[in-house]
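All protein chains but one are shown at their positions in the complex.
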Amino acid sequence: MIDIRSVSKTFSNGTVVLNDVSLRIAKGELVALLGPSGSGKTTLLRVVAGLERPDQGEIYFGDTDATRLSARERQVGFVFQHYALFRHMTVFGNIAFGLEVRPQAARPDKAEIRNRVEQLLDLVQIGFLADRYPSQLSGGQRQRVALARALAIEPQVLLLDEPFGALDAKVRRDLRRWLRRLHDTLGITAVLVTHDQEEAMEVADRVVVMNQGRIEQVDVPDHIYDHPSSPFVYQFLCNVNKLACRVHRGQAEIDSGLFIPLGEEYAQIEDTPGLMFVRPFDIEITSPDHPGTFPATFGHQAMLGPMVRLELIMASGQILEAEVTRARHGALNLRPGTPVGVLVKQKKLYLTEDIPVPTSGRVGGGTH
Amino acid sequence: MTPPPPSKPRWNFSRSGTLPGFGLTLGLTLFYLSLLVLMPLAGVFFKTAGLSGAAFMAKAFNDRALAAYRLSFGSALTAAMINMVAGLLVAWVLVRYRFLGKKLLDAMVDLPFALPTAVAGIALTAIYAPNGWLGSRLVPLGIQVAFTPLGIVVAMIFIGLPLVVRTVEPVLQDLDTQLEEAALTLGATRIQVFVRVILPILLPALLTGFALAFARGLGEYGSVIFIAGNMPSVSEIAPLLIVIQLEQYDTLGATAIAAVMLVFSFLLLLVINLLQVWRQQRFHH
Partner (left out) sequence: MRVPSSEMPFLSNRSPLLSEPLWVRIILLLLALLFLGSFLLLPLLVVFGEALSQGVTVYLAALTTPDALAAIRLTLLTAAIVVPCNMVFGLAAAWCIAKFRFPGRGLLTTLIDLPFSVSPVVAGLIFMLMFGAQGWLTPWIQTFHVKIVFAVPGIVLVTLFVTVPFIARELIPLMEEQGVDDEESAIMLGASGWQTFWRVTLPNVRWGLMYGVLLCNARAMGEFGAVSVISGHIRGSTNTMPLHVEILYNEYEFAAAFAVASLLALLALVTLAVKTYLQWHYRKQLRAMGH
């Protein structure tokens, strides 16, 4: 449905925002563009919408080359982070806008417009707000209006730029699920920009992780979580312990004199610097004398709902974060200063020489 | 120019708790205002109250006075309307375009605030007089500006322009570009975006600027009298009539006309304040 072919864009201040980005989005798919601010995700969305012109590359909608089409001609629904509702129009007026500005020949008559707007109001469940002005609505209601307004023009593609970014956590979670259900009902091709990995994982069919103007990885949520393709994706997807280490003959030295055994493939490598990633819940805490563990001291703890985050201090003073269930935490009976044994259940190692160095010049200066 | 007023007054914390000086400053403010503004203004109404209804009508609404009101209102209204369009144009160019000398142009917009009105008056007359810089070229075309009501409009355009520009400019500056983008993605043409999105948002500011320019034109004296010609009932504005009555020692006549003018000033002030309230209520989240 949407075919992005080698799109590049550089801002006038020299910032490379998009660096040879290609992506195909299937009809009816909901794709999330995920990345930190300045990664180029919003610009990519705006390029697809026709709100920015790429320096290079093409955008195809189906078989049509849309690169030269204006935003007006592309018939995309665009939902802005801060809603961009017309303050001087009622909710009804906002939603009807896209139909009322059509050229005479294509414009539905008044009754038809009323009908369509009412359907959309029902769809986004805010029929009772039709005569209100945007300033009288809550954030979540405004975002629903923005969505209904974008859908009113029956777009081929729905583009959402951080649609829930300005909402508080609870409303955000509700709207997110609602959007997923809405998408399933409508079956519209949709692209969602977000910097919230949880949001991307929960809503999207596929997640596109972006960094510094490039696509790092495109995959379905489960797979991207289990098999991050780069250290960047690993760190971005969730909170992770990052340990600088030295790899030597099948072992990684993560602290002076502290070795962790590695797989076969590292047996031949000698004295090479590397980076080890360990997710907090892949760390098991045992008694200090347990075999296969290394020693650390318990520092302090933070309750995170069902989980407890523990701070473990290694001999060198380096800190590891571990997450355990409340039950396990109760069983451990830790006090600050308690010596513990640390067992790393799962880890991911990258040799420094294998980590790609970004080639683009200056990157950053995003839109948020 | 002026630092932008806060978008929302922060009512939610008490301001009178710890700070001293409220009584002193409020007292001083009220004393100063009463002595200098309220008491003198009240004098006008006391003086006119001394007149009988018929006498007041004769003084305030005789033919000459009516002609003067008509002229003042008509010219001020025309000038304010021209300024509304021209002011929007200038504000648009200053906010959205980039060109050499923009800063200079921006500073120049305030010239009518800074240039004494008498100076503006004689300069405009020198330009538009039949032997003047522009006048000598316009008169052969049949356009007589100086010493006609047209000249009055020109002078009122001069003094009212910055009021419109400076009222519209900040609103245009703060206009979220995403609103225009949203309208474009919804299929609006550039003209539709301007008419249906930008103009309605600017409307309160435009109307406020219009009202300010109108009020200013109505009361203007210095820049107008040189160019007006001052023919009774033809090119004699209301403020000039007040001066003439005073010079003829007809204090009551002058006061009656002043009372009428003041009532209109107050009405306009009320309108401007209501516009402000409307803006606050409907256009701020």
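Think of it as A and B in the order they're written, each chain with its own count starting at 1.
The working rule: a residue touches a chain if its C-beta (ideal position, glycine included) is under 8 Å from a C-beta of that chain, and two chains touch if they have at least 3 such contacts.
Given the structure is predicted, the values throughout are model-derived calculations rather than measurements.
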* Asked: Which residue numbers on chain A touch the omitted chain?
  -> 9-13, 15, 43, 46, 50-53, 55, 70-71, 82, 365, 367-368
* Structure fact -> Residues of chain B touching the missing chain are 1-6, 9-11, 13-22, 24-26, 28-30, 32-33, 36-41, 43-44, 46-47, 86, 89-90, 92-93, 96-99, 103, 105-120, 122-124, 126-127, 133-134, 154, 157-158, 161, 176-178, 180-181, 184, 190, 215, 218-222, 226, 238-240, 242-243, 246, 249, 251, 254-255, 258, 261-262, 265-266, 268-269, 272-273
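By definition in this document, only the chains that are shown with their structure count from here on.
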* Could you give the separation in Å between the centres of chain A and chain B, each centre being the mean of its C-alpha atoms? => 53
* Touch list for chain A against partner chain B, complex -> 49-51, 70-72, 74-78, 80, 82, 84-89, 97-98, 101-102, 133-135, 149-150, 152-153
* How about chain B: which of its residues touch chain A in the complex? -> 176, 178-179, 181-189, 192, 196-197, 200-201, 203, 282-285
